[in-house]
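Every protein chain except one is present and positioned as in the full complex.
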Amino acid sequence: MSRAVAEPTPAVASGPRQPLSPAKRKQRRTLLALAAIAYLITFLVILPILWIVLLSFQPSADILNDPLSLGHLGLANYVNAVQSLPLLRMYANTFLIAIAAVSLGTVVSFMAAFALTRMVFRHRRLQSAVKFYFLAGLAVPVYILLFPVYRLDLALGLFGTYGALILPYAAVSIPFNTLLMTGFLADFPAEIEEAAIIDGAGLWRLCISVVLPIMRPVIATILIFNIVYVFNEFPFASILINDPNMVTVSLAVSRFQGQFTVDYGGMMASATMVLIPQLVIYAFFQRQIIAGMTAGAVKG
Amino acid sequence: MNWISSRPKILLMLAPAFILFTLFMTYPVGYSLAFSLTKFQGFGTPRWTGLDNYARILTDQFFWQALVNTAIILVVSLAVLIPGSFALALLLQRKIAGSGALKALVFGPAIIAPILVGLIWVFILDPKIGLLNRALAGLGVPAVTWIGGNTLTPYSVAIVFIWSSIGFAMTIFYAGLQTLPSDVMEASALDGATGWQQVRHVTIPMLRATFAIVTILLITNVFKIFELVYVLTGGGPVHRSETLVSYMYYVTFTNQQYGYGMALAVIITVLGALVSAGYLMLSSRKGDRR
Partner (left out) sequence: MRSLILRRPLKQLLAAVALTTSTALALSACAAPSTPSGSAPASAGAKTEITLSMQNPDVKTADPATWAIVQAFEAANPDVTVTVSGEAVAEHLQKLSIAAQSDTLPDIFWVYKANAEEMLQAGKLLDLKPVLDELGITSELPTSTVENFTSDGKIYGVPYQELLTGLWVNKKILTDNGLQMPTTFDDLVNVAKTLHAKGITTISNGANQSAFSVWSFLVWLDRFGYEDKLSGLLDGSISYNNADFQRMYEHIAQLRDAGAFSSNVSTQTYQQAVSQFTNGKAAMLDAGVWASSAIQESKVAPNIGFWQGAQFSDGVGNQNIIMDVASAPLVVSAKSGADPTKLAAIKKFLAFYYGEKGQQILVDNGQPPVTNYQATVDETTQSVLKVALEAASAEGVSSPKSQPDLLVSTQVANAMYDSIYGVIQNQLEPKAALDLVQKALDENR
């Protein structure tokens, strides 16, 4: 946001009314048109989200029969959701698992991606083989993993601990992280790093103070996606969590779905409550992506 | 770079990811692969049946229907999402008032759990109570069976998938755009390149890796679509709108044919990997990157 304040954007700028050159005027008109398109697309995209929020204030019966009626809006669903869900505990558990799993997954993937793009293997084929080994994980549907991972957690003594979810979540994120990191690293010329090595930088300093800053936008993107993944992951959470004290937010919505009963209002309200913290997290990391612009400029 | 590339150092950097991945991904896949060679109902004892499950796939009409549906969704969503999300990233990179907020909002759908995405859209697309048909009825258009009919469901699923993925793809393109060296962009602008020429001759070639990343992620994600279909139609009527994973889920967990379900899962994994690899081969043949 500070950027936006620092340099007022032309679309809203109301500078001194000087006659503009025809080129400038055309540029300005184009920008206005583009802004209009951007607003329109954004509006279309968020319309369904606004709709969940609206539905979350309606009684379940209205949601099913007349979702457009606005006659009985109220907070009943939220009261109900707050009363029947251990929300604080859910958020605490989710944050703990997300922070641990995402850090672990990102750190190990970063190390691997560095090795796969920057280090010189004696056998080049081995290097690309390892990379494809990781990338193949992208094609694996989670349901193939459920049963064996449960057994693995039991065998490793992780079952009933947070580790039971942290390790598989971190492992599942490796293919995605590797794809993004190796892809972006490959796009960067290695000159600065070579310069740093000539300056006498060791492996760790090279990673942490040279490569990491360059990768900032990518890492921010990866963190966002991984956190969103942990927040929404359902199949593992529903199978690997046995202790009611360890439930995560991704299980919140399903709590309203019984064998013969579904509380649509409760689902919508809990969905809204899960959504908002995630949007806040996104807004936070998004600044890191923007900040990356300046970091990227350093090397220029 | 040779200086830092001693064998122990390479091992040290690769080992954590390799061990974690092998333990929690490769080993489970192997485990399920073994189950795919058995008849196992989930509760009793597995019985070795060799390749029977794989032979059964060949004559399973529901599987082939699911494959066709997945292919439709793949083609439609790639055709719209790749250009669409790239254009959106370019657009939001311009100095538009509040573009930061716009980015967060466009990303919104990507945050919503897929099961909820389905729930939102079922209230929009349902032929009888859905918003869309109600709106169309206001305009005098007769009701359209967007979901649950004989033909339109995969296209509707593609639209919902596009909606839920556009922010995801846009964010990756946006991050890619941020890593472009500003001097090159400025130089090409000084050369008098128009916006479109710059995009075509400078931006797109420099972002080739980003395009590959987005495409591969979208391909593998389409192959994993499940909750959308599960909520929108439950795969129905009578499995007509199943996707590969939704049908695998039905077989494995609803029908409790664990062995056959794992055989389907293995085939789905292989198909997803093959399509991605095929794309990679095609795109690398087009232009060898430096």
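Just so it is clear, A and B label the chains in written order, and each chain counts residues from 1 on its own.
Methods note: contacts are C-beta pairs under 8 Å (C-beta built on N, C-alpha and C of every residue); 3 or more make two chains touch, one makes a residue touch a chain.
Here the structure is a predicted model, which is why all the values come from computation and not from measurement.
Undergrad: With the missing chain put back, one of A:L32, A:V53 or A:L96 would touch it. Which one?
TA: The one listed residue touching the chain not shown is A:L96.
Undergrad: Which of these touches the unseen chain: B:G42, B:P181 or B:G195?
TA: Answering carefully, the residue with contact to the hidden chain is B:G42.
Undergrad: Please give every residue of chain B in contact with the chain that is not shown.
TA: 41-45, 56, 122, 125-129, 143, 147-150, 230-234, 236-240, 250, 253-258
Undergrad: Can you list, in ascending order, the chain A residues touching the missing chain?
TA: Chain A touches the chain not shown through residues 61, 64-65, 84, 96-97, 99-100, 103-104, 106-107, 146-147, 150-151, 154, 157-164, 166, 208-209, 212-213, 216, 238-239, 242-244, 251, 254-264, 291, 294-295, 298.
Here is the rule we use: only the chains that are shown with their structure count from here on.
Undergrad: Could you list, by residue number, the parts of chain A that touch chain B in their complex?
TA: 1, 4, 7, 9-12, 31, 34-35, 37-39, 41-42, 45-46, 48-49, 51-52, 55, 63-65, 67-68, 104, 107-109, 111-112, 114-116, 118-122, 130, 133-145, 147-149, 151-152, 167-168, 170-172, 174-176, 178-180, 183-184, 186-188, 190, 193-194, 197, 202-203, 206, 214, 217-218, 220-221, 224-225, 228, 231-232, 234, 250, 253-254, 264, 267, 271, 274-275, 278-279, 282-283, 286-287, 289-290, 292-293, 296-297, 299-300
Undergrad: Name, in rising order, each residue of chain B that touches chain A in their complex.
TA: It is residues 1-5, 7, 9-10, 12-14, 16-18, 20-21, 23-25, 27-29, 31-32, 35, 88, 91-92, 94-100, 102-116, 119-121, 123-124, 129, 131, 134, 163, 166-168, 171-172, 174-176, 178-183, 206-207, 209-210, 212-213, 216-217, 220, 223-224, 226, 245, 248-249, 252-253, 258, 261-262, 265-266, 268-273, 276, 289 of chain B that touch chain A.
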